[in-house]
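Just dropping this structure here.
For this depiction, one protein chain was excluded, whereas all remaining protein chains were kept in their positions.
We call the chains A, B and C, going by the order they appear; numbering starts again at 1 in every chain.
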Amino acid sequence: MSPILVLDDVSVKLPAGGDRSHAMAHVSLSLAANEILCVVGESGSGKSMTANAIMRLLPGGVTIDGGRILFEGRDLCGLDEAQMRKVRGAGIAMIFQEPMTALNPLRSIGDQIGEMFELHSDLSAAEIKARTLALLEEVRIPDPALAFKAYPHELSGGQRQRAMIAMALALDPKVLIADEPTTALDVTTQAQILKLIRDLQRRKGTAVLFITHDFGVVAEIADRVAVMSKGEVVEAGETASVLGNPQHAYTRQLIAAVPPLKAPPPRALSEEPIMTIAHVSKTYRTGGFLGRGQRVTHAVKDVSLVLPRGATLGIVGESGSGKSTLARCLVRLIDPESGEIRLNGIDLASLSREEMRSATRDIQMVFQDPFASLNPRRKAGEAVAQGLIVHGMARPEALARAKELFGLVGLDPAATERYPHEFSGGQRQRIASASASALPARWRWSRRYWSPTSRSRRSTSPCRRRC
Amino acid sequence: MRVLTLAGRRLAASIPTLILILIGVFLLLQLAPGDTVDAMMAQMGGGDAATAKQLREFYGLDLSVWAQLGNYLWRLVRLDLGFSAIYGKPVATVIAERLPATILLMTASLSFAFFFGLILGVVAARGVNKWPDTLISTLGLLFYAMPTFWFGLMAIVVFSIYLQWLPAGGFEDITVSYTGLRRTLDIALHLVLPTLTLGLFYMAIYLRIMRGSMLEVLNLDFVRTARSKGMDETRVVVRHVLRNALLPMVTLIGLQAGTMLGGSVVVESVFSLPGLGRLAYESVIQRDLNTLLGIIFVSALLVITINFIVDLLYARLDPRITTGS
Amino acid sequence: MDMTRRAALMTSAAIASSVLFPMRSFGQETPRKGGVFTVHYGAEQRQLNPSLQASTGVYIIGGKIQEQLVDLDAKGQPVGVLAESWEAAPDGKTITFKLRPGVTWHDGKPFTSADVQFTAMEMWKKILNYGTTLQLFLTAVDTPDPLTAVFRYERPMPLNLLLRALPDLGYVSPRHLYEGKGDIRQNPVNLAPVGTGPFKFVQYERGQHVIAERNPNYWRANAPYLDRIVWRVVTDRAAAAAQMEAGQIHYSPFSGLTISDSARLGKDPRFIVSTKGNEGNARTNTIEFNFRRKELADIRVRRAIAHALDIPFFIENFLGDFAKRGTGPVPSVSTDFYPADNGPQYPFDKKLAAKLLDEAGFKPGAGGTRFSLRLLPAPWGEDISLFSTFIQQSLADVGIKIEIVRTDGGGYLKQVYDDHAFDLATGWHQYRNDPAVSTTVWYRSGQPKGAPWTNQWDWTDPTIDKIIDDAATEVDVAKRKALYGDFVRRANTELPIWTPIEQIFLTAISAKARNHSNTPRWGSSSWHDLWLAE
Partner (left out) sequence: MDLVKLYFRSPPAVIGLVLLILVLAMAASADILYPRDPLALAGRPLIWPFSNPRFLLGTDNSGRDIAAQIFHGARISLLIGGVATVISIMIGITVGAFAGYYGSWVDTALMRVTEAFQTLPNFLLLLVLVAVFGSTITTVTVAIGIVSWPASARLTRAEFLSLRNREFVQAGRTLGLKDIRLIFGEILPNALPPVIVYASVVMAIAILLESALAFLKLSDPNVASWGNLIGAGRDVLRVQWYVSAIPGIAILVTVLAVSLVGQGLNDALNPRLKSR
């Protein structure tokens, strides 16, 4: 089959002052009909810029300065704005990463999908409504009639992504560009959306350019794959061959970073429990007026767990499963209604605010989002020393201890003077754990600290080895 | 209708605010030197101690502060705003006489400011950093920085004396009695300059808010989706951006209703308009507590109603409110 | 436009020189009937009935609707209005007025002596400011017949004092609309006055305008000429001047415009700006000393302060030629009582002022300041605020630091005349044709606390008290005038108050007006002969 979309030696120049001169350097890709090409790479590798370049929706100051983008033989770079608009939506359609914000909150789903027909066809309103309902049916949204009238905020993330797909496929475009459509979804919904895209692609024979950073997705959906790094295509080919024996060192490094799903070798655990959680439960009551019409959600229902000394207990669950609420209950950020949290003999749940404050020496928390867990206005060293200062250590001594800890977590001790925004995501995670481990805590609770930025950083985090 | 309960709850919540204001101002004005009888004698140019004592008893000023406050609140509960010392008439009638001028002035200035603020804001946002943006923004800043009374007086000098296009002041021309349309036209003519004077300051604010809000919305994801659907820029703005950008503008109306009445004190005195603003200023000078509190009560109701309407408008614009996110 | 202020004011002064004003020969112009006369109404009053409130703000409207027993003619002598003739008993305790027949109220009821009796006993004696003191010793008003009213006094009432006071304090109200209708002050007729005058009340739109129309059955033959008078409420002076120039207002009374606007309109042929017609409303700018401050209790300090002010410079450069040098509590326009010798005057002499202050023991301390005083200017009148700044500037040169404390109307009266919380105060003393009416109370001791414009300076002078009391009941005209001469000289020697500037109200009126400013209190009179040329 002749390729329907060809990128021939395309380069995209960034405005002056960026961290590198070109977002894309001499990129050549080809996409045939009825085929899914995955473009994979870390953030900043230029994969999203490729999508924007094809659609000619580059942000201000960014320009294509070389190469051709052929769609059905026509070079899109040469088209004027009016001609390009005809291609967008009808010829090449696009779906985006954040379903939450990708739809106009003030207009109904049916209205926004219908707009595709208003733009590119002269169907009557009734016909448009029928076609939209059919599309919603096709993407298997529960109760299409209700979804038609609903507003974006009334649908779940998955349903909204389905609506986006329906919108994209409204005019049976030749090419569908999917820019990390499943990254922000939780695992089960992610699988459903991938399956949906796979089925629709087979049935309609659309060519799909799928952009992701997750090799799991590549393995599941891609026919061919192209690996990008710093704006260049380092390797491309059949999925099996690229995953089987990656040629380029960078590809090998990326594949190695995917954590295997098998359990680590069992270690001898001590019998004596450091912490026991018995029948903890927490319910949220929101809204309602004088008890009427309240919405009650049982976030944590009668949870009992035991944590042996020196062991790591992993708690897995989807968002909304109550795992964060349980964590916050343990450090008394939230007060549970019932249940005991016994930490070497003391029931934390019954402590007063003052007593809890001194008990914080024995229990610490590291948070999920490295960007948000450090106060941007406070030097990194101070953030680590804070816990010590609060518990009575003199400031200079605390700062010295902080320098020591920086060395321990593999950071340059002099970095204590720098501000959080000068560190990468991974480094910040180390600072957070250093701050948590500053106090001689016997037990550390670290909630799923797998960061969305890049999978390769995660495996080297020190915390896994020591606690 | 969920939005009615929401707006209704807000209305109920504003009752304690209103009581808080009234009691606060009542006690505050007790501390002012001199009372309404002193002010009356100042205006009369004379008066002996005996008449002063008589008048004080008549106006109930000889009671203790708390007794006076108690009387006032007890009457307020029965919606009786009391008696105006300046005009010897019930406060309600005095305010009713002055209300039309103020409402006309405020609605005219508010709609002028909102309408032109919106249009200029959109034009500035579309041509950001190009000459229309800088021109409009600087013009906006100029009107924002200019003291309103100064602009008013200069406008009189230019438009009514030098060019003789517009009347120099007053609410309508009473030397000759018009009726019906002719009278409304005459009043409109009298309100042109005051509306401009009061409106331009607020137009500058709406202009800046609209420009900022447009720029903010243009950066959101769903605008990128809209463009990827093959829409031209105008349709993107009209069908998607404008409605979202209007939300902060609508809330602003609610917030500014109060300050606008404050602004009208100066404008009404420059253009000798018989409005609540000037009446409030006179009642402070004349220490006429009943009238002042009556005006505050009415202007608070005005502001609350405007906020009530703004809530309804906001709910119509943003479905997230009614369906309860 | 390089006209210096002084030159500008000089030319307007030529027009405004009150005495030599060549009245245009109106003889041969036949009065035009009809037309609407619009008046600038600056400060809204609480009510409009002149028998309840004696102030220019009420006369400007009420004076056209209600009439008084006696008014002043062109030469300032009393002339009968509702009273045709009058005579006083030799002992001065009985004064009989013969009333004008055939006069009716606007609602058609006849005007009789019963109205005069009710108004005198219930309004002048009990409510009217200054009327209460004037009629203090009035015991009864007998009405032997509908056209005769006999005033009976406990102590002698000098006829010329009463005749001088009645133009201001002699307005008559309709008895049938007030008697038995509850508290006179709250009677709605006060806001829709009914009188016998040339114009009938039509409408009062609060904050906007008052309208009165021709009284068809007015007792003077074929009068008034005007169809309608409209008073427009304009509180901002600059806006009022603008409306006059835009032709929306014909007449601005009682110095309603700013000094510079008055000077400018004076040079405009469309307008006449003069003090003519206001001789009945003379006033003096005052500086009141609070004797509770030990510095001011010392006569040398008070005299030093007087010498430190260059009054001619201030009048010439700040007030224009509408004001002149004041010589004492009785202004020069009061031909009946102005004494030939006014006693000590205090010409500008900075060195003498400094010497007096040194003598009094107040040497200049650090930074040249001897002591500091709080000056409270009255909040009405542009001239008062200019004068207070001038006082601050001039006294700073002799080492007295002045802090000006700005208040509003009510606050001023309370702090000066009730709380006595002032060191210096400056405002207006209104002279009402006779010293006994509103002038001597500034000096007579024993005034009740809180009574405005009376002696609250904590200063008692038995000599001046005696002179004042004698003059008040002296029936002989010549003796009374001599007594007031002593009063003026004593006042200027002791200087509890200094009256350095004498001013008359200023009138700005359209040149199309005829028969205007033809009596000493024209602004307040009934305008029965006023008309507008084309």
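Brief remarks follow.
Quick note on the criterion: a residue touches a chain if its C-beta (ideal position, glycine included) is under 8 Å from a C-beta of that chain, and two chains touch if they have at least 3 such contacts.
In this text, all values refer to a predicted model and were calculated from it rather than measured experimentally.
One chain is not depicted; across the entire complex it touches A, B, C.
From the set B:13, B:50, B:96 or B:238, the residue in touch with the chain omitted from the display is B:13, counting the whole complex.
Which of C:96, C:143, C:260 or C:518 touches the hidden chain is settled by the complete complex: it is C:260. Only one of C:111, C:130, C:390 or C:431 touches the chain withheld from this view, namely C:390.
The residue touching the chain not shown here, chosen from A:338, A:358 or A:424, is A:358.
Contacts to the hidden chain, counted on subunit B, fall at residues 13-14, 16-18, 20-21, 24-25, 28-29, 31-32, 128-129, 134, 137-138, 141-142, 144-150, 153-154, 157, 161, 208, 212, 215-216, 218-219, 255, 258-263, 265-266, 269, 280-281, 284-285, 292, 295-296, 299-300, 303-304. By the touch definition given at the top, subunit A reaches the unshown chain through residues 60-61, 328, 331, 333, 357-358, 360, 363-365, 367-369, 372-378, 383, 386-387, 390-391, 432, 435. Within subunit C, the residues in touch with the undisplayed chain are 1-2, 4-6, 8, 237-238, 241-242, 258-261, 263-264, 317-318, 379, 382, 385-386, 388-390, 392-394, 396, 403-408, 411.
As a working rule, only the chains that are shown with their structure count from here on.
The most centrally placed chain, judged by C-alpha centroids, is B. The distance from the centre of subunit B to the centre of subunit C, with each centre set as the mean of the Cα atoms, comes to 40 Å. One simple way to say how far apart two chains are is to compare their mean CA positions; for subunit A and subunit B this gives 48 Å.
Taking each chain's centre as the average of its CA atoms, subunit A and subunit C sit 86 Å apart.
Of all residues in subunit C, those touching subunit B in their complex are 36, 38, 43-47, 53-57, 127, 129-130, 132-133, 183, 185-186, 190-191, 205-209, 211, 230, 232-236, 238-239, 242-243, 245-246, 248, 380, 407-415, 418-419, 430, 438, 448-453. The part of subunit B that touches subunit C in the complex is made up of residues 32-36, 38-52, 55, 58, 85-89, 94, 97-98, 101, 153, 156-157, 160-161, 164, 167-171, 173-175, 269-272, 274-275, 278-279, 282, 284-287. Note for the complex: subunit B touches subunit A at residues 220-222, 224-232, 239-240, 243-244, 317-320, 323-325.
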